[in-house]
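Quick one: the structure is below, and I'll ask about it shortly.
Of the protein chains in this complex, one is absent; all others appear in place.
Each chain gets a letter, A and B, in the order it is written, and its residues are counted from 1.
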Amino acid sequence: MPSFLGNIMENLFGKPATINYPVEKPPIVEGVRGEIHFDMRKCDQCQDCERLCPSAAISVDVENKQITWDPFKCIYCHLCVRSCLHKAISAKENLSAPDYKQGIKTFKTE
Amino acid sequence: MVIAITETGVSEEIQVTNGELVAKAKEMKNKGARYITVTARDLGDTLEVIHHFEVQDSVENIYTKVRKGEKVHSITSVYPVAFIAENEARDFFGIEFEGLNLDLGGKMLKTATSPSTLLKPAVGPQPPIMRKLGPCREECPAMVNIPKYIRQVESGDPEGAYNTIIEQAPIPGILGRVCFAPCQQGCRQELEIKPIQIRALKRYAADEFWKLNGGTYVRDVERKPSTGKHVAVIGGGPAGVSAAYYLGMLGHKVTLFEKEESIGGAMLWGIPKYRLPKDTMEEELMARLIEAGVKVKTKTPVDDLLALMDKGYDAAFIAIGSEKSNSMRCEGEDNVGVINFVEFLTAVNVRNETPELGDSVAVIGGGNSAMDAARTAKRLGADEVTVYYRRTEEEMPASLHEIHGAMMEGINFDFLSTQMRIKAGKPLRIEFQCMIPGEPDKSGRRRPLPMDGRMMSIEADTIISAIGYHSMVPESYGVEVNRWGNIEIDENYRTSLEGVYAGGDVAFGPTSVIAAIRDAREAASAIDKYLGGEGLPEPLPDTKEFVPRQTNLDELKELPQVEIPELDPIERVKSFVEFEQTLEKCQAKCEAGRCWRCDWNE
Partner (left out) sequence: MRLVDVGDVIGMSKKNSNLTVIPFGPQHPVLPEPIQLQFYVDEETIVDVLPNLGYVHRGIERAMELNDYRRNIYLCERICGICNFMHGMAYSELIEKLTGTQVPVRAQYLRTIWAELARLQSHLLWLGLFAEAIGFESLFMKIWRDREIVLELNEATAGHRIHLSTNVIGGVNMDMDRKLLSRYLSDMNKLKKEINDWSPVFYKDRAFRAKTIGKGILPKKDAIHLGAVGPTVRGSCVPQDMRTLGYEAYGELDFQPITYDGEDTYARALVRLDETHQSIDLIKQAISQLPEGDLVNKNDKFPEGAAINRVEQPRGECFYYGVGNGTIHLERCRVRTPTLPNIPPLLQMLVGHEVSDIPAIVHSIDPCMSCTERITYVKEAE
């Protein structure tokens, strides 16, 4: 007990270690791996991201120039972001879920 | 059997039989080895069981092979702790172990419907996409392995590049000069208006190979052993020569029949000498025929096909091409001074004549043959050559390269004019109806409608019609012909006669040299299968070739497209010398280095 006294005093009079989510949000560290976004103006349908994705979450439709991304299969490793040669995939820094229900997201050229 | 690489070098390969396994394990125990685990591999109808041991600081493996269903001796009498790994292997691969000290009865690893062996494929991530062929290769009708030969040109191997092209299309030197290059339109860099100049690289590879090979195209290649079958190929154009080459290399005895004095077909009469010098063409075609051991019979038209087949040929391939010009469908077409482009080009290219055309020439039509006719007329001394086309400039079917070349040489163009009537006389008078573009028809191009009241009347010394051409198959062949005059074939290029195949312009109507080569290769494969062989290999992506991905696209995007050197337009119209020249070595390497390698495999 005496060896733990310092800790007890600190915990009794200090502020809690947890934060009041969702009222307060945690501080976002730079470089956190979050959601990805496809810029279809730069994409030329080379299908490199589809071949490299470890969990097969990206699907490229070459004729209609569309990309579908499944946010629930994605493991957020950001391999696609690093290997797109036209820099068409960009990463957002967010910790929240990309969607509220299971489904896929489609990106088209406008 | 493989030898495994470990941290301390290479581990030993110790192969034992099933019966010796326990004795070997005792030996390891006496050495003081620690047991690591057991691995099993499925090799079809045998299973390989590998026991891993640690001896001092290195790993030693003992390999055993058993047939499926055979019981493996368990080493738990020597190493009791092996029971967990062996139970796992038993649940995983269904191997029965004899003498297992603690048998968990196949229930160690629970499955959805246990017990069952676990050799079925898992429900898991999808397999990766197959290696891509590359958009250039997919656009080429003959599926030439374009990315591979671009890499070979870049690494300084023109002989390898030449051989790669011949696998799918046997005449790289000719194609490098005349092909309309659909591959360049499929190139991914077309969006940046800088596609790779694939045709120029093909020509460079052929020219370099010719120099390295001592001034000849003949290669040192072996044919397959003789099959004893005889095949007749009728027609010495691109389809005929290619089919004869492939069939000869597969071991058949081929005889090629050609009605003119020299082989070449549409490449001989249709393509002018300033695009394709005739001695180069003859040299390359003869080189392929010599390599394949083909017997060539020129000045031998074939009139009776069945009589020919009775002479002892097991199969035949008809590739006589299209040579009948389409009619202009206007009054006065048969006046003196009006010629069609087939007659005109045959006279100039085949018989080396120089007809008198007068001062002004009118060419009717908008395709590549019209460009050829116009530029030939200019070189024969006509002062003014004008091309009349009934639609607009953007809708001309001729390739941009040709139109541009013609404009640079001083040829005039007149659009939206349709010929109506030709009046006889010296000079001839031709009346045109001016048109305006209307609604698009089913080919997507806008249908021209007459503009009321606007007519145009032109004088010309010679009128050349170049509206298109069609095939004409002699009745005596006995094959079925469809309503456009082409031979009726199925998807294996078979005609209505047994053992007779057809391809090229005569089967599909006038298309292109490369499409004829595709027909020839596929038909040769079908003929080989008909005669009991295996056919030619399909062009599939090779999974064992390691091609690293290009990752410095930003640097490559800065490089400019190479400019193909051409002769000065004012000088070059004075003669029929070849107007395009080959690339320098550094230019070719630079251009090949710009490729983005769409068929990467790493």
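Everything below uses one rule, namely that a contact is a pair of C-beta atoms (placed from the backbone, for glycine too) under 8 Å apart; a residue touches a chain by one contact, two chains touch by 3 or more.
The structure presented is a predicted model; accordingly, all values stated were derived computationally and were not measured.
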item: Listed residues A:I19, A:V62 or A:C77, member touching the removed chain; value: A:C77
item: Touch with the omitted chain, as defined above, among B:T39, B:T280 or B:T392; value: B:T39
item: Per the touch definition above, residue among A:N7, A:N20 or A:Q102 touching the missing chain; value: A:N7
item: Contacts of subunit B with the absent chain, listed as residue ranges; value: 2-8, 11, 34-37, 39, 41, 50, 52, 57, 59, 61, 79-81, 83-85, 88, 91-92, 101-102, 107-113, 116, 118-125, 127-128, 543-544, 546, 548, 601-602
item: Residue numbers in subunit A that touch the chain omitted from display; value: 3-4, 6-7, 17, 29, 31-33, 52-55, 75-79, 82
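We take it that only the chains that are shown with their structure count from here on.
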item: CA centroid of subunit A to CA centroid of subunit B, Å; value: 44
item: Subunit B contact footprint on subunit A (complex, rising order); value: 44, 46-48, 50-51, 54-56, 85-86
item: Touching residues (chain side subunit B, partner subunit A) in the complex; value: 125-126, 128-129, 132, 188, 191, 549-551, 553, 596, 598
